[in-house]
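The other protein chains are all here in position, but one chain of the complex has been omitted.
Think of it as A and B in the order they're written, each chain with its own count starting at 1.
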Amino acid sequence: MSTAMTQGLLYGGIVLAGIVAPFAFPEYTFQFALLWIMILFALTWDILGGQMGYNSLGNIFFFGAGMYLCAVTQIGLYYDVAEYTAAFGAVKVDFTMGQYMLGLGLGMLAAALGSVVLALFFGRIVFGLRGPYFAIGTLGVALAAGELMGTWEYVGGGGGISLPVYPGDPDDRALLYYILCFVAAILTFAFLRWLYGTRFGLALNAIRDDEEKAEAMGIHTTRYKTVAWGVAAFFLGISGAVFGNMTGFIEPLEVAFPTTTFGIFMVLMVLLGGKGTLWGPVIGATLFHVIKEVTWTYLLGWQWITLGALIIVNVIYFQQGIMGWARDKWPERFGVVVDRRTTISSRDEEAAS
Amino acid sequence: MSAPVIEVKGVSKSYGGVVANRDISLSVAEGRITGLIGPNGSGKTTLFNSIAGYHPIDSGSIRFLGNEIKDLNVQKIARLGLVRTFQQTRIYAKMDCTRNMLISIPHREAVWRDMFADYDAKDLERAERLLEFVGLYAKRKLPAGSLSFGQQKLLEFAMALMNEPKVLMLDEPTAGINPTLINGLIDRLQRANKEFGITLFIIEHNMRVIMNMAEHIYCLAHGELLADGPPEKIQNDRRVIDAYLGAH
Partner (left out) sequence: MLDNLSLLGQAPVLNIQLLLDGLFIGATFVLAAYGLALVWGVMNVKNLAQGDFVILGGYIAVTMAEWGLHPILGLPLVIVMMFGFGWLVYRAVISRVIDRDLFTSLLATFGLAIVMAQTMNLIFGPEVVAAESGLKTRSMFDGMVTVAEIKAISLLLAAVLATIVIIFMKKSRMGQAIRATAQDARAARVMGIDTDRVYAFTYALNSAICGAAGVLISLIWVIQPYFGITHSIRSFVIVTAAGFGNLPGVIMAGFGLGFAEQYSGFVLGAEFQQATVVALLVLILVVRQIQQARHRQVVR
């Protein structure tokens, strides 16, 4: 079977599974939707962490920003936001289906574009930092956002915002959000698949392998870094917008900017699956999410401790992840040509040129 | 005498009290091979780094093709056509040689849209021709990190050529290379100069190499310009000999 055919079958199979899942197991629709969000998390983290070598601990910033932007748009289109948040849910929001969908659509757009703008702005702040400073700096931005949103009364402060309720059947609602998550994840994957094949992908890898060399060769490193973050922000913002509506209630530190949960999951999933590859994040996210959902209730209060321990173990012993391990075992399959000659004499070299 | 492509005037640079370069003036003529020699610690690499934009200089002026570049950063200077190679060879280790070459195309004219373009056949062909030029065509699919030290140096050289520079500054190009391979490298450097018309400015420790290649040589010692001139003059200059043997 040719590679193109295997790829086609693989993609087709996944899309089909994605379409069938919520109908085959409707009780798990929320979990499936969350799975697609996890995949999106991993793919977007890998842009900077895996492909570009900039390990961010603060990508969750765009998730939360998108969430708030969407919520404010959804409410703000028809009501006064300040009044709404001040009333703590006492204001009854009554939307028609048309109004709701319009609000949701515009909200998602605002989330995506607003996050990109934030990425452009904060890029100036964090891209002069390297290595661990970049990680801590991005963590700081995400933490600060969570803390400061908690003080901003307009968006509900520490009390948060409750989102408008879907005016229809709850099952339809679950399906709608499943579809949105599914499509968002697929779009992210497709976009990145295209992107990594262009010069952009090469430039990102060059920055990862030796940024100073890339600068010395005249590459516009700042442009690439900023656009990469903008791409991640775009998709993360959308995921935040959708998730906010899925949970129905936004709280700044727990829901919008959960740095020590979702924020660190992003990193862990990619490390598990193999960073710097297209499928690594997907595999890592799927494995992580499935195992987590299955074992969560059995761990009885030890879940988070297990998670922390998993991070430590993974980082120490298995950092290359599944795809990295596969690459080491079967390099030719991944297009890496290994020179198996044991000696290179100058005669061989001359003959080879 | 052709117009100087690099003109350094009165450049000084200190690091925390140590004067690395003091009032250095030199010029690199277009289309020629110019050498920079001097014992260890004389400030050669500091001067290179100053010209390439790695740090601000304390005083003086540096002109490239007539433009003042002392306040420009590394990327801008590289895009103007002044490319340098490193003493500790730097390549993109995880990418294969061909991709190392492709990413090294000139970014001078690049607009935002170019970021998302594919590489065309012309670029690929040029990359392969240059890899062949340095004798690495057979290794083009190997990850650059798996190459030997000498091969990486050749790759770095090929990448620099790929960038279509006007001036190539080479920091000790023969250091660490197997003596039997040095002739091959010298030959390629000279061909790059003659056939591609690239001006070369080379820091070298290997006297045999630099005396044979360069048309004009500058000698630094203790951060200052000691002597300059054609190879025959430098070779016989008492001060240069003393500087290397440590009489000072």
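Basically, a contact is a pair of C-beta atoms (placed from the backbone, for glycine too) under 8 Å apart; a residue touches a chain by one contact, two chains touch by 3 or more.
Being a predicted model, the structure only gives us computed values, none of them experimental.
Trainee: Could you tell me which of B:V8, B:I33, B:L47 or B:V74 touches the chain that is not displayed?
Mentor: Going through B:V8, B:I33, B:L47 or B:V74 one by one, B:V74 is the residue touching the chain not shown.
Trainee: Taking the full complex into account, find the residue in A:I39, A:M52 or A:A135 that is in contact with the omitted chain.
Mentor: Here the residue in touch with the unshown chain is A:A135.
Trainee: Just to verify: which one of B:Y54, B:Y137 or B:Y244 makes contact with the chain not shown?
Mentor: Result: among the candidates, B:Y54 touches the missing chain.
Trainee: Out of A:G12, A:G105 or A:G158, which residue would touch the omitted chain in the full complex?
Mentor: A:G158
Trainee: If the hidden chain were put back, which residues of chain A would touch it?
Mentor: Missing-chain contacts on chain A: residues 55, 57, 125-126, 128-133, 135-137, 140-141, 143-144, 147-148, 150-151, 157-158, 260, 264, 267, 271, 301-302, 304-305, 307-312, 315-316, 319.
Trainee: Can you name the residues of chain B that touch the chain not displayed here?
Mentor: 53-56, 73-74
Definition applied: only the chains that are shown with their structure count from here on.
Trainee: Mind checking the centre-to-centre distance between chain A and chain B? Centres are C-alpha means, answer in whole Å.
Mentor: 42
Trainee: Residues of chain A touching chain B in their complex?
Mentor: Within the complex, chain A touches chain B at residues 195, 197-200, 202-203, 205-206, 208-210, 212-221, 223-224, 227, 276, 335-339, 344, 346, 349-350, 352-353.
Trainee: Would you tell me which residues of chain B are touching chain A in their complex?
Mentor: Checking each residue of chain B against chain A gives 52, 73-75, 78-79, 83-84, 86, 90-96, 99, 102-104, 106-108, 110, 112, 114-119, 132, 135-139, 141-143, 146, 148, 159, 163, 178, 180-181.
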